Structure formats: structure tokens, C-alpha cells
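With one protein chain held back, the other chains of the complex are shown just where they sit.
Every chain is named by a letter (A, B and C) in the order it is written, and numbering of its residues begins at 1.
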Amino acid sequence: MTTANQTAIERYRNNFLREVEANVEEGHMVKMCMQCGVCAGSCPLGPAWQHSPQKIFMMIRAGKRDEVLGSDSMFMCTSCYNCMVRCPRQLPITHIMHGLANYAHRLGLAPKGQPTRDFATLFWNNLIKKGRVNELTLTLRHYFRGGLVAGIKEALSMQSIGLGLLLAKRLNPMEIFGGHGVKDLKGFHAIIAKAKEIEDRKKGFSA
Amino acid sequence: MADNKYAAYICSGCGIGDAMKVGQLENIAKKEGKMAIVKSHPFLCNAEGVQTIKDDIANEAVTHVCIAACSRRAKTEAFQFDGVAVSRANLREGVLWVVAAGKDHDEVRQEMAADYIRMGCAELKKMTQPAGNRKEGSSKRILVVGGGMSGMTAALEIAAAGYEAVIVEKTGALGGMAAQLWKRQPFKEPYSAAQEVGVGETAAKIAANPLIKVHLNSTIAETSGAPGRFLIKIAQESGAVSEESVGAIVQATGFTPYDVAKLPKLGGGQPNVVDQAGLEALAKTANGGAIKRADGKEVKSVVFVQCAGQRDETGTHLSYCSGHCCGTSIKQATYFKDQNPEIDTVVMYQDLRMPGMGEDFYRSAQERGVIFTKGKASKVSGGDSCAVTFKDLILDEENTIAADLVVLATGQVPNAGVDLEAWNPVVTAAEGGDEAAKVQRDAMRTTSVLKLNYRQGPDVPQFKHGFADSHFICFPYETRRTGIYAAGPVRRPMDILQATDDATGAALKAIQAVENAALGRAAHPRSGDLSFPKARLEGCTQCKRCTVECPFGAIDEDEKRFPVFNEERCRRCGTCMGACPVRVISFENYSCDTVGSQVKAVEIPDEDEEKPRVLVLACENDAYPALDMAGLARLNYSAFVRIIPVRCLGSVNTIWITDALNAGYDGVMMMGCKKGDEYQCHFVKGSELAHYRMSKIGDTLKQLGLEPERVQTQEVAITDNTRVVKLINDYVAELDKLGPSPMKGFG
Amino acid sequence: MAKKEYAFYPGCSSQLKASASNYLVSTNSMCQALDIKLTEIPDWNCCGASIGYCEGGELPRVAINARNFAQAETHLPGQDIVATCAACWLGARESKERLDASAQLMKETNEALAAAGLHYKGEVEVRHMVEVLIEDFGYEGLKAPMKKSLEGLKIAGYVGCQTNRPFGIAGESFENPLYLDKMVETLGGEALTKYEQKVTCCGGALAFSEPEKSQKQIRDIVESAYDHGAEMIVTPCPLCQANVEVYQSEINKKQGTKFNMPVVYYSQLMTVAYGGSAKDAALDGQLIRTEKLEKIAGK
Partner (left out) sequence: MTASIATNQTILVVGGGISGMTAALEAAECGKQVVLVEKAPVLGGRTARLYRYFPKMCHPTCGLEINLRRIKQNRNVRLMTMTEVTAVSGSRGNYSVTLKVAPRFVNEHCTACGKCAEAVSAEVPNPWNYGLDKMKAAYLPHNMAYPQRYVIDPSIVGTSEGEKAKAACPVGAVDLEMKEESVTLQVGAVIWATGWRPYDANKIQPYGYDRFANVITSLEFERLADPQGPTGGKILRPGDGKEAKNIAFIQCAGSRDENHLRHCSRICCMASLKQTQYVREAYGEAGKSTIYYIDIRAIDRFEDFYQMVQKDATVSFVKSKVAKIVENKENGNPVLHGVDTEGYHRYATEHDLVVLAVGMEPEITGVKLPDDIILDSSNFIEGSKDGGMFGAGSAASPLDVNRSVQSATAASLHAIQIVNKTARAEA
């Protein structure tokens, strides 16, 4: 038997499904999908998905590890929860999509430069810094993610909005120098570190 | 009979009295109808009106009553009198409500009503109240053929109702296919795990039940007789023959799995490719431990290929779905998962069919990690490592999947015995002296399950795909062999749960059959009817039409080829009466005369009156109700028609048609049920036979010098209340164009 | 003593000078009129928001929410946590339900909290301000402090996603929730009940990362409001408010539309109806000013 054939044969084994069940948030529910496709049709960003959630579930069962974990589809999730409330099998699809994206991201398999992946990373880093989100630095970092020139261009294009928010007292330029934050930052960080440590241990990232 | 006394009661209620001259109708009943008593009443169906009739029955010794009021379908209970023959003249739905209102129509309305009075009286004169109750069949024991789950259930249910049951089982033990199962699909909540089959307990209950007798290693050598008096010859494997008298039969002969050898493309016959029964055997051997293949290797991965040799549109394999196989494969997948969750189990399906609560079982298998793949397998190869090549219908790609074992979900093939459609031409050829056909006939006979000695063949007629099912949705047990009821997978593909329910239903029908037989009553759909066909054999020409055409195989032939009527098998449809060219067959209350006299009672106006007369013979099951409902909706049709309800178009004897045409009717229209594959006829072939017979009437018409259009046969559904009106009116218009019948004035 | 007291979880965007500061200001005014006392959870932190999934993972997000719970449980015992932000409410409630459902998760979470000397007993209730208004006051109760009617105002109720799914407000459907309409009617305004984009996603956090895809959503939301004759949109969610209001100018620029549809919070409507000034209702905080509402407020 050739290697290619072996791969094809292995493909439909449950291995990748087991990996997902073990390591992905709510991954144990993937097997419950009955391929009705209501999730695929419910997503506001549906047309942007290369693979719909229901198809991803089938791909997981079919062992298509690289295609799933390398896909940008999960990053199209707006967390609107439409799929989840309509799923006749009550799969927590939103959470599974988040979980798959997180897993792919952590494994480094998620597409590089995927804007939502980058923004989401930025967001988390921003919030853990002070315990609360700094909207200004988050926004600026986001616009400048592609380098200085692109950033200035994008920020300029949005400057009327920024100015408007400023005038409406809904953006504080002083936030750039610090801004809101939790007082017990040390404790906050300790909690996150501990939580991360536990989770990483369970999902095999600690090693 | 000298004792008969005839009375007619005319109701003037519901507006009849306003629209018709009731006095004149009374006179007609008296003078032309020769009724001894004629009364009219403003509200005949109320208690007082009915009492008038009852009083006359009691005090005046009235034996025959003509009710001229509403349709026979209305106030039926009010106008039932024990031991008294009743005819109904339909003045309300048949005249008042369908003839256009207003003075312009007074004359034709009155003529129509008058004719219905004449017809009601004429019919009554020819009727006798059926005596019934011949008490020929008095056995209330019930034979159950087959000792599988269906048969065992039927026997236990029969016994639980207090009746005796006799089981004939061809193998050496009870249990059938169910005994070969490791477990069965869950049949009550929580529908999450396979359950014990329970064959042992059921068989033990049967052994302990004094009302149940079991013949093992036995088959039926001959079945003769009729409900209430079947005589069964039972052949034992040893060669001994015993006899049992029974009143009814439940046929629970089950199924055989479709032969996997017919599926070489799907690996049938190759090592480590088994059917579902094969997997049950492996699971039984494993007895809860790891399931091993025939070569002793523990199975670590298994693929179930659904619809193997089923739902086949090429005509090569089974075209139907066997219903149970999705659930069976799910159950079998749980055998593996419950023993070792690490075993890869894939169910490859096209449509996963788990109706009702089965959905819960499907879910429970998914929870266990059984993988469901919507795909169509194109090739399976067996061997040490099996491979299934398939099209993944979701991912839209060709793929191959490896497994230690492949299970093919093949279908159920019913054990229904001889297919009569194939049997009959062989027998005809054999009777014609064809020696090869004789050999073939005898060979076929050995494959028979019931070995009925009926004129029409040794087994019950099959419906579709060889299953001994009913054609009727509302009446799943409406069989074509009275007193014989199929149950379980021989009737229809099914699982154990449905089969046990089915067996219980069939048990009831068998009990009902023995009770009816003992009272001389008809079974469905004319249940309770006490009439039965009588033949004046001295006039019989041994033409065999009645024995061939009886839809229920009720009529055998004696050595001289005279018909032998088995009343308990008869369903009282009258097809034999319609078939008989010499009109020697009749029922006490329904005969060539009861209808013929009505045909003749109608007054045929002269040609110059321009009042055509059209006879409508309407099947009482669908067409007559449709006509009634046209009345209920106050739809108008021509007042030139005269409608006679018949039991079935199959009972229509051509003499009625020729009599009508001879009498000067301008046309005859027959309204019957739908014929063909999806027939609606409650007596199976009545409508079809009528169409056939009428197609042959052309010569007669020619002899009379009449146009073929003067006789029409229509298929009518019960919902056709607007259509029947159109049919009638169009037909009257067509006849009008044709001009009056040249026979007028010769009658 | 106030009629009702709650542990308040304002969330990052509702802080002063943050993007939803007008929500905070008007909420405070509204609560005053209803005699509600809101006490901020001491030293609360961010909920992690949905978008936190990518880097944050599962347990860290639950843990930071549990930190808020532990604070509330300790310092504001017996008080329900009330959030105004849809994402905060969802993040918190999701965490609470998961903790309720899994002893293992509870154990791990408390292990993490212990690193900061905290412990969560599992006793909090997490509610949205809208739930409080509807369940604890009722539409009749919300009428009580009314001083002005919003008569003549045609308002499209835009519920969005996260106040609606997966939890939603009891008794309302996911596809056609009517509570904003009922609130508008309670305040005397004209609710555009047939407005069919009321649960369309605005793109959420993807407004940043996938602006074109999000703006297509926003365009539908605003366009339909115009189609139904709306004079303004009302929403319970800060991200919805921001996205739908802020990007109208962008859409106008790119697609030549002339959108200028005010987007307000229910708390602003209520503040005005309760007699508050434009400033109390933070109407000056609108990018697209709502003159009609300001006019009523000024009366």
C-alpha cells in the first residue's frame, strides 16, 4: 500500500475527532452534528466562510486536520449566536468555532495575518495589560498592525469618526498614556497565569 | 311467501312536502307499488314517526318496509327494524336537493320522485330478509403459522383473550430470526441502549400456556375449508401427518435476509464482509466480549454500509427500503462501542431513517462516538483489511475507508409462499394439458406456505414486492382471503417492535373472523351482513366465471366444475352475481331481480315528450356518497337520471344494462371506484371487471342498433361531488345530441 | 433606601469617556428616576468579550469573569450583578452557567482565583439591565416615573445579537423579540414592529477586522430603518450602538448613501421620558444628533 493511500485510509478514522474532543472547547459535541446545515445558512458572514460549521464538523470526522486547522473560516465568526440557537441538536457551535480558532491559533496553524486572528490577539493582550480594554490603544494598534504607512492611511480614513467620538466625549485621548485599569493588577495577572497554566497542561501545550 | 306484508312510508319533512305532491306519491305506492299500507308523515325520522312504523310491524305484521325520505346514508339507525326488509327511496338528497327549485321544474321533480317510489316498492317486493346464521363454522381455535417473534406474540395475545392457539413452526425451536439476534433495538424509553430480545422468556410463556399448542419441525401439508371450519394437515419432519381444526389463521412466516452473494460489488461473499445477521452471530459468539472476525482477529474498525441491495432503482436488487436496517446498524455499532469505545465505527448512509423515538437512539449512538457519514458505497473489498470506496455526499468527493470488518445492511425478503400472479398462468396451462406446466405447478406448490386447496391458488395474494399486505391504508388487515391474516415482516418490512404490534392486531382480526363465522356474518367491509350468495345450480353452465372472478377466492369447483360456495369466505360483494351470464347467483336482499325490477319500474316517457331517461348504477361505497354530497351542497343535476346504488360495480350484471336499453332508457352510466394498480375498489376488482365487461357489450348494442355512447363507465372518487354533477349533466347533454333511443316504445 | 439595589458591572466601553459613556450617563439618570441604586463591583475587570477566544482560551476567560463574581459575592452580597453591555452580560452569564454546570470547571477556576486570594462560591445571579427593567419593574412600572411622552417619535427597535442570543430576555423569541417595541410604546413613542432587521448582526468585533463585511450588515440595518420610516434606532447594546452609528459616514463615503440615522440607547429614551435633560440623557454624546429627542428633552 502506498503512503498516499494509507493517508486516505487513515483519514476516516476517528483520530482527529478525538484530538478535537480532547483539546477544543466543547469539542465533544462535534460528533452530535447531523448535517442539517442550519448553522451554515444562519451565519451573517456565511458567504465569507470557505467551509461552513457543519462542513467543518464533517471534515473533523473525516480526519481533515490540516484543512480544518489551517482554515480561516472559524475567524469569520461574529459571535452572533444565530447558529447556536437554531441548531436542532443544540451544538454550541459558536463556542466550538471559538475553540477551533483558539486551538489552531495556539498550534500556529491558523492563517498568518488573518485580520480577526490578529485583532483578537491584540484585544486580549490589551485587556490583560490593565484588566480593562483601552479602546484607543486597541484601535490604534489595530490600524497600525500593517506598518506605519498603512496605519496612517487607515487611521486618517477613520479620523472623522475619531474626532466625532472625541467631541462626543466617547474617546479619551489621555487613554494613550494609561487610562482605566484594575487596581489589583498583580492579582488579576496571577489569576490569568494560573488559569492558562491549568488549561495548557490539560491541552498539552505546557510541554 | 304468503306472510309478506309490504308497507311504504313517505316523509314530507325537510321541504319534501312543499316541493312534491305527496298525495300522488302515496297513490303510486299503493296502486303501482302494491303496498298494503301507505302512510305519509311530516317528520318520519322522529320518535313518533318511527313508532308509527314499529306499530305497523307489531300490529299489522308488516315484514317489508319502503322508506321514502332521505338517503339510505342518513338516519340509518332510525330506520333499522329487526327482521324487517327495508328499501329506501331517496326523495331528499336524490330529488329535492338536486333538482332545480322553482315551478318550472315541478313536473320533472314530481316524475323523478314518483319513479323513486316505484323503484323502492319494486325492490322491496323482490327482497327477503337474510336468514343468516348457518352455523357451519364453529371452531374458534386459531392457527398461527410461524413461531418467530410475530407468531409467538400472536399466539400469546390470542390466548390472553381466552382463545386457543396452535403454532406450526418449521424449525425445531421457537424464536425465528429474533432468536438469532444478540440484542434488539430499544423499544421503550430511554431509547438509548440495545435491549434483551427475550425470546427465551416468550417461548417459556408459550410452553406454560394451556391454551397454546405447538407443532415444531412441522409445515402445513394442506389447508382446506373456510373461516370457522379450516382443516389443517400438518406434516412433521418425521413424515407423520396430524390434523387440526381451526377457525382462522395468522400467517407470521417472517422474512429471509437478502442474499449477500447477489452483491459481489459490495464484497458479498468475500472474507470479513458480513450481513447484519452475520454480525449478530459474531456478537452472540463474543457474548459481550470483544467481537472477533471469522479468522479470530479482534475487530478494531467496522463500517456499516446501509441500503446494501436495497432502494435499488436499476431493477437488479430490492427496490424498497426495509425500514429496520438503519436502527439495526446503529444497534450493532453500539455492540462495538459499548464493549470498547476506541473501536472505529462508521455508519455509511444515504438517508438515515430513524422515525419516531428512534431519533433518540440515533443520538445515543452519536454520543457514543459512532460516526455517521452520508455517502454511497460503490465498491467493497473484503480480506484481511477491508476497504469501502464511496462518494462522500457532504464533502462531495470520492474516498476510501479501511476497516477490519464490513457489515452490509441488506433487506428483508418476505416468506410469503407462491406468487399467485405467476401461479395462475401455470395452472391454466397445466389444466390445458401442458405437461411441463404440470411439473412446474407441482414444484411451485411445494414452495407454498399455506397449501390452500382453494381454486385460486395455494397462498394469499401478494401485494407489492412479494409482501402479503393489504392494499388499503385505512384497513391494513383487509385481506383477500377471509379469515387469514398476515402479520410481521411477511406483510411488510418491519422491525420487532412493529411486528409485535402487528401480530396483536392480526390476532384480533383472527378472533373477529371466528366470531363472525360462527354467526354467519360477513367480514369487512360489509361486516355484519348476513346475506350470502345462493346459486340455482340447475341453471349453471359451469362457465367458471364466478370461480375465477371472485376477488376473495371464496368459490371452489366440484368435480363437475360446478361452483362450490364457501359462505364464510364470502365478502358479499356480488362479483359472482355480476359475472354470471345465466343469472343463477343471487343474494336474498340483493339480486338480479332486486335491481332489475327497479330498472323496469321506471316510467319511460314517449319520444315526443323529450324527457330522456338515464340509468345510473352507482357504487354505494364512493359514488353514491358523492351524489348524496352533491345534494347536501344543493348542486343541481338533471332530473332525467334514475340512480340505483349497487354494492360494487363488480356486481353489475349486464342484463340490467340490456334490460334498461330495451326498456327505452336513453343511456346507462356506471359510476365505480378507481381501478388499476392504485385501485380504490373495496372489493379489489369490481370496477375493473365492470369496465372490462362493458367493453364487451358493444356487440349487444350493435344488435340493438344502439350507439356505443349509450353505455358509459366512470371512475368516481368520494370527493367528486361537483364532478358527478358535471358527469351527469354532460352525459345528458351528449345523449340529447344523440337523440332519443330508438328502442323507446318497444319496451 | 432605594427601591432596588444591584451590583453594577458597567464594562470597559461604558466607562467615562469610553465609547459608550453616553450609555452610562443615561443609565444613571434612568436609575435615579426609577429609584434604583447601582453599586459598581469593586475593582471589576473586563469580561474578555467573545473576541477574547482566540488568545484567551477557555479557562482564563471564565476565571476573569469569576473574579468579578467573587468580588460581587464578597462586597455586595445578595445583590444581582447587572450589566448594561451585551457582551459583558453574555460573557459573565456564560461563565456563570458553565461554572454552575461543571464542578471540575469550578474547581479549576477557584484554583486560578486562589492565586489572587479570591474564591467564588457560586452564588451570583447575572442579569442584563433590560431584564431588571422588564422583570423587576414591568412595563407598567416603567410608566410610573414618566413626565413626558415620546409621542410622534418613530423608533426602530434594534436588538442585535448578544442581548438576544443565546440567552435573550425571558418570553421573547430569538428571531422577533418585541421588548424594545414594547418599551417604546410604553414611553408613548411609535414602535416600528415590522422592522425586520432587529436581530441582524452588526458584525460585532469584526467591524474592526473585517470592515467591509461588517459594513454590509450595518447598511442593511440602517437602510431597513429608513424603509420603515424610522426617525431613530434604539438599541440595548453598546457595540451595536457604536457600530451602527459610527460607520454610517464610512458607508456614505464608500457607497454614496446619505445615512444620518441617530442610534440611541433605551436608557436615553427613558431618561428623556422621565423628564431628564438632554445632558442627563447624554444626547450630546451622539455622533449623529437626534434633534427630535433633544427637542422633547428641552421642553
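By definition in this document, a contact is a pair of C-beta atoms (placed from the backbone, for glycine too) under 8 Å apart; a residue touches a chain by one contact, two chains touch by 3 or more.
Everything numeric here is computed off the predicted structure, so don't read it as measured data.
Note that the absent chain touches A, B, C when the full complex is taken as a whole.
The residue touching the chain not shown here, chosen from B:F304, B:F390, B:Y477 or B:F587, is B:Y477.
Shown as candidates are B:G120, B:G483, B:P525 or B:P612; the residue that touches the absent chain is B:P525.
Note that of B:D259, B:D338 or B:E515, the residue touching the chain absent from this view is B:E515.
When the whole complex is considered, the residue among B:D556, B:D622 or B:D659 that touches the unshown chain is B:D622.
Listed by residue number, the positions of subunit A touching the unshown chain are 34-42, 46-47, 51-52, 54-55, 82, 85-86, 88-90. As for the chain not pictured, it touches subunit B at residues 13-15, 43, 45-46, 70, 73-77, 80, 157, 160-162, 188-189, 311, 313, 319-323, 349, 351-360, 374, 393-396, 464-465, 467, 469, 471-477, 492-494, 498, 501-502, 504-505, 507-509, 511-512, 515-516, 524-525, 527-528, 621-622, 625, 629, 632-633, 673-674, 678, 680, 682, 717-719, 721-722. Take subunit C: the residues that touch the chain left off the picture are 173-176, 196, 227.
Operating definition for what follows: only the chains that are shown with their structure count from here on.
Shown here, the protein chains touch in a chain-like sequence that does not close on itself.
Looking at A-B alongside A-C, one finds more C-beta pairs in contact between the chains of A-C. The distance from the centre of subunit B to the centre of subunit C, each centre being the mean of the chain's C-alpha atoms, comes to 66 Å.
One finds 23 Å separating the Cα centroids of subunit A and subunit C. Residue positions of subunit B in touch with at least two other chains are not found.
Those residues of subunit C that touch subunit A in the complex are listed here as 12-13, 15-22, 43-46, 48-60, 62-64, 67, 108-109, 111-118, 161-162, 165-166, 174, 200-201, 203-206, 208-210, 213-214, 217, 246-247, 249-250, 284-287. Residues 25, 44-45, 48, 75-76, 78-82, 84-86, 94, 98-99, 101-102, 105-106, 115-121, 123-125, 127, 131-133, 135, 139, 142, 157-158, 160-161, 164-165, 168-172, 175, 180, 182-184, 186-188, 190-196, 198-199 of subunit A touch subunit C in their complex.
On the side of subunit A, the complex with subunit B involves touching residues 5, 8-9, 11-14, 17, 31-32, 34-35, 54-55, 58-59, 61-62, 89.
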